[in-house]
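The other protein chains are all here in position, but one chain of the complex has been omitted.
Residue numbering begins at 1 within each chain, and the chains themselves are lettered A, B and C in the order written.
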Amino acid sequence: MVEATKPGEKAGRFPVRAGTLAVLGALGALAVYPFFGTTYMIGVLTEIMILAIFALSLGFLMGYPKLISLGHAAFFGGGAYAAGIVAVRLEAANLFLTLVCALVFATLLAVLIGVLSLRNTGIYFLMITLALAQLVYVVAEQWTWLTGGTDGLVGIPYPELFGFFSFDRFSFYYLVLLLAGGAYFLLRLVTRSPFGHVLLGIGSNERRMRAIGYGTRVYKLAAFVLSGAVAGVAGALWAHYNGIVAPVDVNWPLSATALIMVIVGGAGTLVGPMLGAAVVWFLDTGLSSYTERSTMIMGAVFILFVFFARGGIAGIARSLWERFYARTGT
Amino acid sequence: MPALELESVCKRFGALSAIDGVSFAVEPGERVALVGPNGAGKTTLFNLISGELPPDSGTVRLGGRDVTRHTPEKMAREGLGRTFQRNSLFMESTVYENVRLAVQARAGVSFQMLRPITAYSRLGEETERVLELVRLSGRAGVRASELSYGEQRQLELGIALATGPRVLLLDEPTAGMSAQETGEMVAMLKELPGEITLLIVEHDMDVVGALARRILVLNFGRLIADGPLEEVRRNEEVLAAYLGVGEEVRDA
Amino acid sequence: MGVEGIGRGFFLRVLLVGVLGLLVAGCAGAGESGEGEPVRIGVILPYSGVYAQLGEDITDAMELYFEREGNEIAGRPVELITEDTEADPQVGVQAARTLIEREQVDVLAGAVSTAVAYGVIDITRRDNIPFVIANATGNDATRQGARNVFRVSASSWQVSYPMGEYLVEQGVDEIFLSSADYAAGQEMSSGFREGFLEAGGTIVGEVHPPLETSDYSSYLTRIRQADPPGVFSFYAGSDAVRFVQQYREFGIEAQLYGPGYIVDEDTLPAQGEAAIGVRTILHYSPDLDNPENQEFKAAYEEAYDRDPTVYAVQGWDAAWLIGEAIKATDGNTEDRDALIEAMENVEFRSPRGPMELDENHNPIQNIYVREVRQLDDGTIDNVMIDTIERVQDPGE
Partner (left out) sequence: MISFEALLTHLLNGLAYGLLLFLLAAGLSLIFGMMDVINLSHGSFFMIGGFIGIGLVGVLESFWLALLATVLIVALLGLVVEVALLRPLYYRSHLDQILLTFGLALILEDGAEWIWGTRIQSLRVPEALTGSVEIFGAVVPVYRLAVLAAGVLLGAALWYVLERTRLGSIIRAGVADREMTAALGFNIPVIFAGVFVFGVALAAFAGFMAAPILGVYPGLDFQVLILALIIVVIGGLGSLTGAFWVSLLIGVTQSFGQAYFPAAAAFILYLIMAAVLLLRPEGLFKRRYA
């Protein structure tokens, strides 16, 4: 039997460095994979990386200022619709145009939803993010001439760059890889900055943060908007990759799936949610090719994590590392 | 001009009058103790001053400025610091990070997102200065949750000090401490820069005697005495209020 | 954060092994290439969620066809590879992509919901893979004229427009219109409206409740007050059950009409007696008296121990279209254009009666007027009361 996790003074530093090494290793492996892999697996990895960016954005929110949103699909889907509408309705699939439109739209949406929802805390925050996101969903479903309604918005092509370069599945894979890595390192930078430490403090003890002079709501809003913007970029990539945006991309089950990714991967880290995205993809989409009971398996795995490994995969990796370290190091 | 001034401050919870027309003023650099039986309203009064609760009526002034109904964060920025009766720390962070976060609060860099916090060296210098003040320099890398209780009280004080307050509210700084820990805490508080105004809630009359010359006595939300320790001790009303816990006062 | 109590190390290991196992399992299916003998037919249908029964019916009938062919077409064994689409276009697109890229299928068939069909048309068109729509009715699926897209069900227009004309002929010239407020509902409504107005009918009122409405009382009150001689409605799945039941609950006298989907074999068991008397049009009726239908019903009942539905008929015809075309190309599925051309020339022997494809690959077929009745054996089912012959989608 091993005793409970107590990341001590010495052990505490190590997993961090190990985590960074793991990320760099994974990025390297992903960068060379297309030269060996099948078209299908390249597609799968593209999809997982897009979802990983989405999970990362929610993981940032849940792990640092500890804001648990059940409406994150609004930003992902909002970004996807913005990119899709630009690409299909305006027939301009320029990467910068679609990406920037998705980013701007998701950011504005996040400002609006954030201002309204951050008046509440805890379970009320969770519920009002859900309600406001569902309003976005209803709009997506009803505003047929713009969004395609329940049929979705179909025919979104891969992006292109000012007419001299058109992405195909191979180059799009690298674009997604680049943005996934970029999003990770950007948020990693943010979590280590003074701002990131304020968020961590808010997540740990908001009352004290206010007592020492932090107007916590502004910081939470900034984090919320940053997270929403990242989710919006993921959504734009999703639209290009699938060629379709539909109301399900804004609906609450997607928000719940992102939440599962974060919990399974491990809130409180940035690598964790990204790993969680991969695991949940295999449990959900991957397993559904082999069994009709994939939802049940996902529920069971989720419960196991809640029960026995609240730190998620990242937590397991960390404690295994500490055990290894304890055995060899001291 | 008084550093802190209360004028007829009232707060009711339903039918209960928690604070009933309390008025007093504290001069800059003065050290004042606030005592009273359990449930007298001491912590409520602190919450009213620090902005965690809005008063129903009355005025709170800090350095002559009306700060009634300011939010806690605004009060902190006006130069008011406070500690909590029950430790309110950032438990998963190290001692160093706890204090640095408080230092950062007035450093104007909190919206910097793209450089690591370690790049801001003046945060580090100031943090180390405060750690020395509360005698935790040797424990800087330890997580707050792994400190001894006494050390956590020291850190509680350290966080409040790190915001550079002009007025500091201390809510039972020695509560639950051993005799030795209490002695250290008193020594630490005595060494605080003279310009910091202190208002201390304290049960231990030795501590009160060591730190403050002036005492405010609160009972059922009303201020029943205000004056030097010896004088207050002889006050009939105070004795009556402390009946049952009166030994504490007399022993002191 | 972390794990308290006993047995933690064990669980950590179990979880880790489990996760790794799943990752391996997820990758395992990859990498098989399509080279070699079998004809690989990808089937994208809902196997979970509200429309799972439709998916089962279509799949069963497809399997029935290939079994009767000895699971071999033009000397090549046949492999049906299924993927669940739920009712979700994103999942449908992923399923189609998995089948095309991982399983390297020669032909794709399925799509119950129109949104899934549109998404899949988009990706099959890129690779020119023949795609047989086995149920979705969205008009544009065939009207956009994609060469690789075939439909063996019907367009929304085909199961709504003809009823407008038919009702006026029958002397019903005032109708209240009601449909769920989403793409299919709008198509059905406007198809009917067009046919009904052109024939000289009058629409006395309209209500369009949102999808997944649980309480229709306000809408039903409106209908009741308008007191029309007839109501034309389109709802599907759980909405159809609720609407028809509540319609009866409120004791509305007006005759209820609609496309066949409001009282199909899938919802009838739940609607029960509430559905009796509802008149609908569809491209199939279970009591059709032609040899193909009798033969099909007997074979299907024997194999699966239940009556075939319109979905089963569509599944049969989808498999027929694919199978006969591959026979015509002597088993060559590599030449996609040749395969598509062969599909264009397939002659159907469908349980639904006469059927041929128009230039957009949408069926020209009879539309049957049916009424829900309690049969002599006590079961409740659709009975054909009239036929509208050779209905062809206008194409735009």
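Quick notes
The working rule: a residue touches a chain if its C-beta (ideal position, glycine included) is under 8 Å from a C-beta of that chain, and two chains touch if they have at least 3 such contacts.
On a predicted model such as this, the values are computed, not experimentally measured, just so you know.
Although it is left out of the displayed model, the omitted chain contacts the following shown chains in the full complex: A, C. Across C:Q90, C:S113, C:S189 or C:T267, the residue that sits in touch with the chain not pictured is C:T267. Here the missing chain is touched by one residue of A:L30, A:L132 or A:L153, and it is A:L132.
Taking the complete complex into account, C:V241 is the one of C:V241, C:A342 or C:V372 that touches the chain left out.
Here one chain is not drawn; of C:Y118, C:Y219 or C:Y368, the residue touching it is C:Y219.
Think of the hidden chain as still there; on chain C it touches residues 48-53, 181, 207-210, 212-215, 217-219, 221-222, 224-225, 237-238, 241-242, 245-246, 249-251, 266-267, 269-272.
In the full complex, chain A contacts the hidden chain through residues 68, 116, 119-120, 123-124, 127-128, 130-132, 134-135, 138, 141-142, 252-253, 256, 263, 293, 295-296, 298-300, 302-303, 306-307, 310.
Note that only the chains that are shown with their structure count from here on.
Put simply, the chain nearest the middle, going by average C-alpha positions, is A.
If you tally contacting C-beta pairs for each pair of chains, A-C comes out on top. Per-chain CA centroids place chain A at a distance of 35 Å from chain C. A straight line joining the Cα centres of chain B and chain C is 72 Å long.
The residues of chain A that reach two or more other chains are 6, listed in rising order. Looking at chain B, no residue sits in touch with two or more other chains. Chain contact summary for the complex, chain C toward chain A: residues 1-9, 11-12, 15-16, 18-19, 22-23, 25-27, 29-31, 47-48, 83-84, 88-91, 93-94, 97-98, 101-102, 114-115, 118-119, 121-123, 138, 181-184, 186, 211. On chain B, the positions that touch chain A within their shared complex are 50, 52, 71-74, 76-77, 81-82, 84, 88-93, 97, 100-102, 104-107, 109-117, 120, 123, 141-143, 146, 159-160, 162-163.
Contact residues of chain A toward chain C in the complex are 1-2, 4-6, 38-41, 43-44, 47, 141-142, 144, 148-152, 154-155, 242-244, 246, 248-249, 268, 278-279, 281-283, 285-290, 292, 295, 301, 304-305, 308-311, 313, 315-316, 319-320, 323.
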